[in-house]
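I'd like to ask some things about the structure below.
Note that one protein chain is taken out, while the other chains of the complex remain in position.
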Amino acid sequence: MGKENEIKNKILAIVTSIPLLLGIFLNLPLAVTIAILVVFVPISTYYVGLVLMARAKNKEDEEKRKKITFTGY
Amino acid sequence: MAYFDYLPHLVLFTIGTLIGLEISYKWHSEPFVKKKIEPVPLILALIGGGLMIFYAPLGLLFIGFVIGMRPGYGIYESVIGILFALILWVTL
Amino acid sequence: MEERNLTIDLDLFDNIYRNLSVIWCIKMNDIVDINGLIIGHFPFVDIVPYITPFSLALVATIVTFTVFLAISNPEYRSITRFKEDVVRKETVEKKEARFRRFMTILCGVALIGVVTTGDIFNFALFVSLTGISNIGIFAGIKDTHVLDAAFQYGLVLMICSLPLFGGVALILANTGTLSLGVLGNLPSNQIINVGRTLLLIGAVGEGALAPFFATKVEMIRAKGAPFINMMHLSSLMVFTRIIELLLILG
Partner (left out) sequence: MYYPVNFNLIYILLEIITAFIFGGLLLGLHRKVMARIQGRPGPPIVQHLLHTFKFYIKELSIPNTSSMPLYVAIVLAMDAVWILALIVGPILGGSFLIIIMCYAVHKVAEHGIGLASGSPYTKLGSTRAVLSATAEMPLIAVPALVFFKTDTLLLDGIINYQIVNGSLFTQLPLVALAMFVLVLSKTPYSPFGIVWGKDIVSGYKTEHFGVIRGVMMMGEILAFFALLWCFITIFFGGIITAPLAYMVAMTGITVILAFICALTPMVAPYHAVMIQWIFAILAVVNVLLI
C-alpha cells in the first residue's frame, strides 16, 4: 500500500469517527444514535484497523516484532 | 443497573490475564513439565480472593493474573484463590 | 426486582392509537405486539403502509444491500483445465452483467415493497415480483446446470403463485378487507387459518425457501457474486416478513 493510501485511510478514519464523537458530546435523539452506531462503528473500526496496520508495518523495531515468542501475538 | 456496570470487572480481568500470560512465560520458558504449587501465584491468588470482597475488579485483576498464566500452570493456585474468595463470601 | 416496564411513552402511545382508530377502527392491534410502536402510517384509500421499527430496520438493510450489490463488480473465477498450463480468470460478460444488475435493483425495489406494504394483496404481488426478478437474475447465465435449476425454480414459482393469491382471496372473501391494520384486529377462524397456510406455502415457493431449496443451491453455482447474493437476501427477507404477516393475521 502506498503512502497516499495511508494518508487517505487516516483521513477516512478521522472522518468516520467524527459522528461517534458528536454523539458523545451532543445529546442526539435515539433513532439518530442508533443509526450512527450501526453505520459508523463498523466503518470506523475498519479504517482505524487499517491505520493501526500501517503503523505496525512501519515500526522501526520490525525485527523485534518478527521475533518468535511463545505467546504468538 | 446495566451490563456496563461490570465493564471494569471485565477489563481488569482481561488485563490481569494478559499480564499473567506475559510474566509466566518469562518465568517458565522451558517446555511444559507438570509442576507443584508455586508460592508467588498462590499468594497473588489469595490476595485476589481476599480483595474480591472489598473491591471486586481489583480482586479479579489478581485472580485473572493466575488464571491467565501459561497453559498448564497456575491451575491449583487459581482454584485455591477462588475457593478462598467463596469461603470469605460465605462467612462474611 | 426492579420493574422492567415497556419503554414507551404512554401519552404518545394513546395519541397514536387515537389517530389510528379513526382510520382503522381499532383499539388494540397485533402489529404493536409483534413489531413495537407504530411510528407512522400512510392512509391511502384502502392500502395502509405502516412504519414500525421492524419495517424500518428491514428497509434500511435492503436499501444498503441493494446499493452495495448494485455498485460492486462481479468476481473473477480462476479456472484451470486439464492438459493446459494456464490459469484463466473468468468473469461475467459486460452485457450480461448489465442486465443482471438491473434485475438485482428491481429485486431490491420489489423487496422494499414486500416489507413496507400494509395490504396482503400487494404483499402477494410484490412477492411474485421478487420471484420473477430472481428468475431474471439467473436467466442470462450460459451454464446448463444453472439454467436447468432456474427452470425448475420457475416451475415452482408458477405453481406457487396459485396458493399465494388463493390465500389472499380466501382471506378477502372471509373478512371483506385486505388491510393488515384491520386484519390484525379481527379474531381468526378456520377459513383464515386455511388462507394463512396457503399464503405460507405460496411465499415459501416464491422465495425458494425450505422444501424448495434444492434448486437454489444448484443455482448459486453461477458466476457473479453480487447478483446471486441478492437472491439469498430476497428469500430471507420474504421469510422474515411472512412470519410477521402470519402472526398478524392470527
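A, B and C label the chains in the order they appear, each numbered from 1.
The rule is short, and it goes like this: contacts are C-beta pairs under 8 Å (C-beta built on N, C-alpha and C of every residue); 3 or more make two chains touch, one makes a residue touch a chain.
Just so it is clear, the structure is predicted and the values come from calculations on it, not from any experiment.
Among the displayed chains, contact with the absent chain in the complete complex occurs for A, B, C.
Although one chain is not shown, part of subunit A still touches it, namely residues 20, 23-24, 27-28, 30, 33-34, 36-39, 41-43, 45-46, 49-50, 52-53, 55-57, 73. Along subunit B, the points of touch with the absent chain fall at residues 1-7, 10-11, 13-14, 17-18, 21, 32, 67-72. On the side of subunit C, touch with the chain left out of the figure occurs at residues 1-7, 33-36, 52-54, 57-58, 61, 64-65, 68-69, 71-78, 89, 209-210, 213, 216-217, 220-221, 225-226, 228-229, 232-233, 236-237, 239-240, 243-244, 246-247, 250.
The working rule: only the chains that are shown with their structure count from here on.
Subunit A and subunit B, compared by their mean Cα positions, are separated by 32 Å. Chain geometry summary: the mean Cα position of subunit A and that of subunit C are 35 Å apart.
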